[in-house]
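Shown here: the complex without one of its protein chains, the others still in place.
Entry: chain A
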Amino acid sequence: MSDREFVALPEGVSQENFAKAVAAFETVLGVENVLTSEERLTPYFKTMMPVDDDLYKMSAVVQATTVEQVQEVVKICNEFNVPVWTVSTGRNFGYGTYGVSKRGTVVLDLKHMNKIISVDRELGTALLEPGVTYQQLFDYLQENDLPFYLSCPAPSAIAGPVGNTMDRGVGYTPYGEHFMMQCGMEVVLADGQVLRTGMGGVEGTTAWQVFKWGYGPYLDGIFTQSNYGICTKMGIWLMPKPPVYKPFGIIYDNDEDIEEIVDLLRPLRLSNTIPNAIVYANTLYEAAPIISRRKYFDGEGHTPQEVIQEIREKEGLGAWNVYAALYGTKEQVEVNWNLVKAVVEGHGKGRLITEEDHAGTQPFQYRADLMRGYMTMQEFGLYRWRDDRGQGGGSMWFAPVTVAKGSETLDQTKLATEILNKYGFDYVGEYIVGMRDMHHIIDVLFDKSNEEETKRAYDCFKELIEKFAEKGYAVYRVNNAFMDQVADTFGEAQRNINRTLKRALDPKGILAPGKSGIDI
């Protein structure tokens, strides 16, 4: 019987067997790369989910830096029936941070597996390991005078392209649909095999990072938002830096404007006149990165409408604050800017703002930074929205996807606001509108240091998923506490297929059990 103590144990694994597994990890990785003490594990415990973090606590963290080590880890997990949850940077705050799906799962932290393996200057491709952060890649491009833009999500600097793309996250440049701009990956499977997708299986290929589809079934997709394999390399495409970059905003003063303006601007996006996703940020999403609501409201419950109006007037914000950008040569940008102006001024309701008058001011500056892949974390002001220096720290992204039509917006905004307000929370939302789809991104912000409020946030989020699903809206991504509920909204057939694939690829169910509601 081992006398070694652990903060948690994987379900169904005895202390003795887990101690043997840990000893095996230490032999392969070195003792310093196997974390089991409370002190060393503490940074991995904190999440922003509305749950007791103890329920999502890992039993150990193991750090690998090579494919061979990952294969050995997987082998040990199979031998001792120890589940393993892989993270690259663990900075997915609104979707679970480092939290595992089942208490006692081991976390495989690939942060130290951080080589920028190659960047092709002529083709604009990069091959990366999982631990590479956007900051690291940004620095590399600058230091080597490689004229490309990154596309990063709001956590930018501290998050990483591989992890973000594996969860099908988005950015704000024309390359913002990250999984679309991914090309080829290397995956360690549950049985230890190493698969290179797309053209990667061809000996001596030079096309691995340029042609997505390969031959036969396209496999990259099944490894995203799933638990079928561990990604150890990923190819991405980099946008050539344009000669001219022109970010702009349009301010609309009325809540009802959203219906018209989504339809108004959609043709500009469909024609690629505006080549990046257009963001329509509601007042509080625009305000939260720069102020706490305590500046105007110190009460309980949701922020009253008259206070929201006061915030608009005194902070110079609209009911809807639109952001987009133009990219290209001087001539191209001039032509497209005239097209944009003609549409906006012809409509007559919006006020255009540009870098000429708003550079260096927030929130314009951080939006402009994100739309060219610069590093900024200004959007994290959201986390202290409810109280600037006291409470906070609770956040969940509720992100239903729908068709890019104005007719979808008013009802969705109204429904979300009603549910959030009912539970005492604010509607802090924006629409990220692509060519044909619309991500309705809502941050459910709450005080995690308050137990009662945390419970309310949980109930609120559950109801959001339920009520939106009744109307045919489902989310594209979710935190660990709600993965099963969301999986149900996609129907029994999809759950069955996912289970079938899981049983085939990971019959013991050791890789991230429960991720996206997928189990053996």
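The criterion applied here is as follows: a contact is a pair of C-beta atoms (placed from the backbone, for glycine too) under 8 Å apart; a residue touches a chain by one contact, two chains touch by 3 or more; residues count from 1.
Just so we're on the same page, contacts and distances are computed from a predicted model.
**Q** The complex has one chain missing from view, so what does its UniProt entry call it, picking from "Sporulation lipoprotein YhcN/YlaJ (Spore_YhcN_YlaJ)", "ABC transporter permease", "Anti-sigma factor antagonist" or "Cytochrome c"?
**A** From the listed options "Sporulation lipoprotein YhcN/YlaJ (Spore_YhcN_YlaJ)", "ABC transporter permease", "Anti-sigma factor antagonist" or "Cytochrome c", the omitted chain resolves to "Cytochrome c".
**Q** Among A:N81, A:T354 or A:Q378, single out the residue that touches the unshown chain.
**A** Spelled out, the listed residue whose C-beta touches the missing chain is A:Q378.
**Q** For the full complex, which residue in A:S14, A:T42 or A:S271 touches the chain that was left out?
**A** Selected residue, touching the omitted chain: A:T42.
**Q** Taking the full complex into account, find the residue in A:V119, A:C231, A:I274 or A:I518 that is in contact with the omitted chain.
**A** Residue touching the chain left out of view: A:V119.
**Q** Even though one chain is hidden, which residues of chain A still touch it in the full complex?
**A** 40, 42-46, 48, 61, 63, 65, 89-91, 93, 97-98, 109, 111-122, 131-132, 135-136, 140, 157-158, 206, 289-292, 295, 360-362, 375-378, 380-381, 383-384, 388-393, 448-449
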